[in-house]
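The other protein chains are all here in position, but one chain of the complex has been omitted.
Order as written gives the chain letters A, B and C; numbering starts at 1 within each chain.
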Amino acid sequence: MDLGIHGRRAMVCASSRGLGRACANALAREGAAVVVNGRTAADVAETAAALEAEHGAEIIPVVADVTTAEGRAALLVACPEPDILVLNSAGPPPMPFSRIDGEIWERELHALMVAPLLLLREVLPGMRRRGFGRIVAITSAMVKSPHALMSLSHASRTGLTSVLKGQSRHVARDNVTINQLLPERIDTGRQRELAEHAMKARGITWEEVRAEQIASIAAGRLGTPDEFGDACAFLCSAQAGYISGQSLQLDGGSYEGLW
Amino acid sequence: MDLGIHGRRAMVCASSRGLGRACANALAREGAAVVVNGRTAADVAETAAALEAEHGAEIIPVVADVTTAEGRAALLVACPEPDILVLNSAGPPPMPFSRIDGEIWERELHALMVAPLLLLREVLPGMRRRGFGRIVAITSAMVKSPHALMSLSHASRTGLTSVLKGQSRHVARDNVTINQLLPERIDTGRQRELAEHAMKARGITWEEVRAEQIASIAAGRLGTPDEFGDACAFLCSAQAGYISGQSLQLDGGSYEGLW
Amino acid sequence: MDLGIHGRRAMVCASSRGLGRACANALAREGAAVVVNGRTAADVAETAAALEAEHGAEIIPVVADVTTAEGRAALLVACPEPDILVLNSAGPPPMPFSRIDGEIWERELHALMVAPLLLLREVLPGMRRRGFGRIVAITSAMVKSPHALMSLSHASRTGLTSVLKGQSRHVARDNVTINQLLPERIDTGRQRELAEHAMKARGITWEEVRAEQIASIAAGRLGTPDEFGDACAFLCSAQAGYISGQSLQLDGGSYEGLW
Partner (left out) sequence: MDLGIHGRRAMVCASSRGLGRACANALAREGAAVVVNGRTAADVAETAAALEAEHGAEIIPVVADVTTAEGRAALLVACPEPDILVLNSAGPPPMPFSRIDGEIWERELHALMVAPLLLLREVLPGMRRRGFGRIVAITSAMVKSPHALMSLSHASRTGLTSVLKGQSRHVARDNVTINQLLPERIDTGRQRELAEHAMKARGITWEEVRAEQIASIAAGRLGTPDEFGDACAFLCSAQAGYISGQSLQLDGGSYEGLW
């Protein structure tokens, strides 16, 4: 299926590893020029080289922290007029609600919610003017099913979701879509981090944690980064222009709610 | 993007016209062998010939009414082991709640809900045994936002939705996914029918109705059948195996709810 | 809190036992004249006598099966102009999807969905004309979180929900509200039935099933019929006139979804 985005410019935040990299990879494969971004120069360089080698795509490596004004400025200098924007950030650690003080709240709300919105604010007017935009936010399944230990993650991301939804209706007329992908247990470093956290916190083995992770998924397996990247590429396609304001769960069919 | 369904067998109900045809077309383009089905022999033959000519695909024409036991039997004789099943049926006319008696309820519930479930029941065990299945139900945006005049449509389809959701969690382990597409104002004969209904009922012109239809969509346009078909093809792809139980709206970003 | 429904006429379907009785009891306590209905004369008489004795309320006993045209006619003869209507019906047995044939579907869809809608159709115009109506449907938590074994229940009830929602927006202007209560494990005969079904099907003891039922509820207990009845009475109150189209879960805080 031709996704109609050959030559489009895609800015993929936090794409040197994990889910962001999977999205960058799928977009590069479809012929988009892709901004590969991360905070660690070596990771960015490695990912950029790998995507270039595999897809012959134009890759624009940007070492920058998207949660800072400087980082966002660097991204916009490298790619002033993106057609595609994938919002992504590293997730916070699990933490009981009772331990989250004002400072922690403000730090994480900034990183996971305010920073992506400030980047979006820079990018949206140009997309509307040019009559094409595809925005995908990578959030979390917990946006729909909050968990007591993950307040920092889902508070920020559900807040982000609501702004994106409000804007999606506002910019639809200009062929700019805004959608959200809700991953649950995609097999990346994040799942390994959470597993290691659980091993320490509960004194259980890697195999036990892993079995629990798998048992929590109706499909009986973790998802693959490639499955995730392809879903992102589809939502960024030309022919997805009538799909907006959607929250698509990639959770192996686990969510219990009707929607 | 390679959808990984070349050679798969796809049964697409009510696919001689409209949204069903758009799905059949996209699946044939991706190399699936496609059952084209409808009640009118000439329509089925015309669509089958067109898809064959355009895509060089294997097309299996089946003239049958999927709302009857005989019709479902004919489909299963022609394609006993489908890998992909697209459930689709003609929508009922708008009707005030006060005019819907028991007989009308039972007829429409049968056509829009019971009949597709009886077909699904035949197909599901084989998909699970073979370890691959992609089921997509075409319903309506009204499943999420019911309208007083469309009770017959959304009652049946929301009921169908809930059974599909319950089953989706149950069969996920066997690499069988069940999703739903919720169209709103895709530019097919159905929109023209509804427009003609409104012209008669309210004494307004084609241009007036059409302007109203467009004004009701945040994107400021109707969707195209090809956009719809490609979304269906994506949900039927090999790489969509981690996506199940989802209700994806194709509504030009119009729905007001967060989800 | 004065609910402002003293002297109102309340028709409560299937109210000789269980959740329906709890609603009838709360409404009688608030001074409404209540139709107590059931299929078994002795149960109806016993409940009617008990409510009369406890609350000194006017009770109108009607032995009738609301799933039949005769039963609905008997209810309307006994109470031609209800101000309050509580829709309720006995739930179907758990059954695997693969065993549900067309006949079973049609029987249960009629009992759980078509029959209440036909009763509603009779009652709604008068409520609108008189400028007061409170309609509450008792459905099930599974309307929001469908379960593979309970297709008969949630298909019918989710379909019912969607019609009620569509109508709720249509009749709001006439001070007629339509809401829904979604019980999960309220301690009635229904939970005992389901427990006995599980004991037989899985060869486990009463204590084991009961412990499972309790463990499935975040509150760590079953709900009481009185809690349920009071929620119903509140939604039927004069001051609940600005609340309509809502699906209120009484599930001890168990549902995982944000809404």
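The criterion applied here is as follows: contacts are C-beta pairs under 8 Å (C-beta built on N, C-alpha and C of every residue); 3 or more make two chains touch, one makes a residue touch a chain.
Everything numeric here is computed off the predicted structure, so don't read it as measured data.
Among A:Pro146, A:Pro183 or A:Gly253, only A:Pro146 touches the chain left out of the display. Only one of C:Ser15, C:Ser151 or C:Thr177 touches the absent chain when the whole complex is considered: C:Thr177. Residue-wise, the contact with the chain that is not shown comes from C:Glu227, picked out of C:Glu46, C:Glu193 or C:Glu227. Where subunit C meets the chain that is not shown, the touching residues are 1, 3, 26, 29-30, 144, 161-162, 165, 168-169, 172-173, 175, 177-178, 186, 217-220, 223-224, 226-228, 230-231, 233-234, 237, 239-256, 258-259. In the full complex, subunit A touches the hidden chain at residues 69, 97-98, 100-102, 105-106, 109-110, 113-114, 117-118, 121, 124-125, 142-143, 146-148, 150-151, 154-156, 158-163, 165-167, 169-170, 258. If you put the missing chain back, the residues of subunit B touching it would be 143-146, 158, 255-258.
Operating definition for what follows: only the chains that are shown with their structure count from here on.
Counting the residue numbers used at the interface between subunit A and subunit B, over half appear in both copies, so the two copies meet with largely the same residues.
The rotation relating subunit B to subunit C, fitted on Cα atoms, comes to 180°, given as a multiple of 5.
In this assembly, the C-alpha centroid of subunit A lies 43 Å from the C-alpha centroid of subunit C.
Distance from the subunit A centre to the subunit B centre is 30 Å, each centre being the mean of its Cα atoms.
Counting only residues that touch two or more partner chains, subunit C has 143, 146, 158, 258.
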